[in-house]
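Every protein chain but one is kept in place in this view of the complex.
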Amino acid sequence: MGKNDQPVVSMSGITKRFLDVTANRDVSFQLHSGEICALLGENGAGKTTLMNILFGYYACDAGEIFIKGEKVNLSAPKDAISRGVGMIHQHFALVASQTVLENIVVGTASRKGIFLDLASARQALVRLQERFGLQIDPDARVWTLSVGEQQKVEILKALYRDVDILIMDEPTAVLAPAETSDLFNTLRSLVQEGRSVVFISHKLNEVMDISDRIVVLRAGEVVAERKTSETSARELANLMVGRELLESIEKTERAPGDPVLNIKKLNVLNDKKLAAIADLNLTVRQNEILGMAGISGNGQTELSEVLFGMRSPSQGVIEINERSLKLGNPAASIQSQMGRIPEDRIGTGLLMDLSVEENFILENHASAAFQAYGLMKSQKIHNFSDRLIKAYNIKTAGRDAITKSLSGGNLQKVMLARALAGEPSLIVASQPTRGLDVGAMEYIHQRLVEERQRGAGILLISDDLDEIFALSDRIVVLYEGKIMGEAPGATASREQIGLWMSGVMA
Amino acid sequence: MIRFRIIKRKPLPGWAKIVIPIAAILATLILAAIPILLAGGHLWKSYYYLFHGALGTRYNLLETFVKASPLLLTGLAVAFAFRAKFWNIGAEGQLLAGALAATVLGVNMGSIPPVLVLPVVIVGGFFAGGLWASIPALLKTKLKVDDVVSTLLLNYVMIHIMGALLFGPLQQPGSSWPRSSAIVEAACYPILMPRSRFHLGIIISFVAMLIIWFINKKTTFGYQAKAVGTNIRAAHFGGINTTSVILWTALISGGLAGLAGVGELCALQYRLIMDISPGYGYSGIVIAMLGNLHPVGVLFSSLFFSVIIVGAQTMSRMTGVPTYIAEVIQGMALMVMLIFLLFTEYKIKVQRK
Partner (left out) sequence: MIAEFLDLAFISGLMGATMRMATPIIFAALGEILTERAGVLNLGIEGIMLMGAMTGFVFTYSSGSIWFGVFAAACVGMLLGFLMALLSVNLGLSQHVSGLGITLFATGLAMFIYRLHFGSPTVPPIIQPFKQVALPVLSKIPVIGPGLFTQYTLTYIAWLLVPALSILLYKTTIGLKIRTVGENPVVADTVGVNVALTRTLCLVAGGALMGIGGAFLTLAHQNMFLIDVIGGRGWVAIAMVIFGNWNPLKATIGALIFGFLDGLQLRLQSIGVVLSFHLFLMIPYLLTIIALIGVSRRAAVPAGLLKPYRREEKGG
């Protein structure tokens, strides 16, 4: 790989503040042509913000940016794109209702002036597809594509714009292992042509696998820079977190008790009316954490929605504590003594514009404890809120503080406090630590294990394998709405689980 | 080059909630100078007559309360609905429905004990407005029909229902005008102050304001409506029956607008005419927004509006500025208030590059 001394990107002294939070402080970053540089750091370290600044999406408060030796002033993404910088965000920037071709050509010049020239765009696209082996039907509507295919559309979109500096934000989070290795092959072929790639990730193994050089960010600052060949996953972990990671969580042996959740022959359709869950059978017992692993989009969301009463299954029975659950009714799920932690905190779990207190009572405001004859018992509600804020050590200005003023970790604590307040016999936690920093993550894990000790049965749905392995007494893998396999948490091998996750029976 | 960006600011202290509406009203009055001057009005004289006309004499002051009553009710109706994100733009039609029901009941109720007549008329008007509002609520919750459009269109349906009835079964025998017979005396709102039109409806609207404030603040229903308005998916997740909350919200909202219609009929007109409402239902939208959807805020903004409307009459008479200045000021007030509210959450940052 030919590296020049002149970097293609040079950022220096970059500082970016959002209200109280300083996302980047005096950060310097260089990228050379023909290299894959990993930007490593835990959630909230400022990786994405830094790259959004390079992409012209955010304006920095201080600092200088040079692209290909020229000092630039980026006020919008178009300024970056015109200099060959492209960025693929974690949430893809695609219009679901439009075709692949439309998504790719939008914003580019047409040879027919103001009229679209889809025919020659198609030819150019097909040439790119052949060159990089990214096969996608140009006329498919984006919503019909899988996540992996949508990512290919994003890469094609960048290549179509002749991007030679490609930023990818956590690109593997949504991919199966096989798709990940495809992606890595594509990235390697890109840099062989002299392009450069910034690879944002918090996954050590991937970073060690794909990158030439690693820049580690912590709390908005660059803490280290290493050649990949001269470092180790262990060193990187210490740099990233700033202290030793807890190796594992203390968990006492407990024999599983009676079943608290019994799912029989469950069939669920997704929003596109396709099968999301097919003939699923599952049991969770007292004193047990059942970890459900799998790549996102294999039916986990739909399964949790059915359990929460947010979606009606087409067929099947759910029993909680051996009593049949009324389906498609959130109130029935609440009354069944289920602690509910939905994956979409902001959209589903919380009322962001209301107070912390109003979120605490969301599930129980109509219970006799908090109201009589339709009047709210304010004093009892205040006491309840103060107790939860204290017990869960929630950092907030008080029970009347507006919820959206809380940090991600504290938002999740609010939801956890609400879900666990009634000492539920079953807890369904869907992606409970997604997007949280390590401290908050450890806290949530600790609390879930405590609930297990108390006797609750826990269904932990997560696409984070580390979390699954750290917590689970038993692991099942969901693939295309079916259980691919089951293994005891203590003895399961990562290789086996990984194969199941990509749909390989072995 | 200088660039402006709108960015979030830290929350303002509590006093801002009071200062900002006042500042918005002042800014509106300053802006109103433009149309006044365009109309050739003398600025200070115009403002003097505006306020003198509304507040200067006992009669005028009481007239301002008379005007505020329907505005307060329609403002509350809209605010209550908007709080649950039920986009009720149909207060005008609901007001007419209330007036229509009150007419039917008020004209034909000679035979029941007089003390019962007024309660029946009021309750009937409330339910007529409420039921008319529940149609778009049902369409929204059951059939996903956009509530903005359906409530707007239903206003026109109600106007034409009223027109058909006033040219048909409800027309005063022997009259060629589209107007009904007069309601019986027992159905009229009593006048509470001598030598004025200060009537029972003003008290009713004030009590309604207190009740709505109580519902919002103290009841589980008030909490549920707020949750539905904030994030309907999260409210559903929390076990709230969102359909029922929206239907009840519509019923109460439409009922309040219906009461405004009852008041106009039973206290001022005594018979149904096509022009029973000069657009109170639409003014209610502005009043609700200006009052930040809070019942007390709605009270003050309805008073402000009635000052403008009543005062504009005098101002027009004395200076020749058309009375429609009142509508222009209403529209301006809404926009100024919106912009001011925006800057409680955001600020403009100037960047030089």
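Should a chain be cited, it is by its letter among A and B, assigned in written order, with residues numbered from 1 in that chain.
Quick note on the criterion: a residue touches a chain if its C-beta (ideal position, glycine included) is under 8 Å from a C-beta of that chain, and two chains touch if they have at least 3 such contacts.
If you're wondering where the values come from, they're calculated on a predicted model, not measured in any experiment.
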Exercise for the section: Write down which of A:V8, A:V27, A:I67 or A:M87 is the residue touching the left-out chain. Expected result: A:M87
Fill in the blank from the handout: The one residue from B:A33, B:A164 or B:L210 touching the chain left out of view is B:A164
Exercise for the section: With the full complex in mind, choose from B:L43, B:V207 or B:I339 the residue touching the hidden chain. Expected result: B:I339
Practice task
Determine and list the subunit A residues touching the chain excluded from the picture.
Solution key: 18-19, 23, 49, 55, 57-58, 76-78, 81-82, 87, 89, 93-98, 102-103, 105-110, 114-116, 157, 161
Fill in the blank from the handout: Touch rule applied to subunit B and the missing chain gives residues 5-8, 35, 38-39, 87, 89, 139, 143-146, 148-150, 152-157, 160-161, 163-164, 167-168, 282-283, 285-286, 289, 322, 324-332, 334-335, 338-339, 342, 346
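What we mean here is this: only the chains that are shown with their structure count from here on.
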Exercise for the section: Would you mind pulling out the distance in Å between where the CA atoms of subunit A average out and where those of subunit B do? Expected result: 46
Completion exercise
Contacts from subunit A onto subunit B in the complex sit at residues 18-20, 59, 73, 75, 308-310, 330-331, 333-334, 340, 342, 347-354, 358, 361-363, 365-366, 370-371, 374-376, 378, 402, 405
Handout entry: Partner subunit A, residues of subunit B touching it in the complex
Key = 3, 5, 8, 10-11, 218-221, 223-224, 226-227, 230-231, 233-239, 241, 351, 353
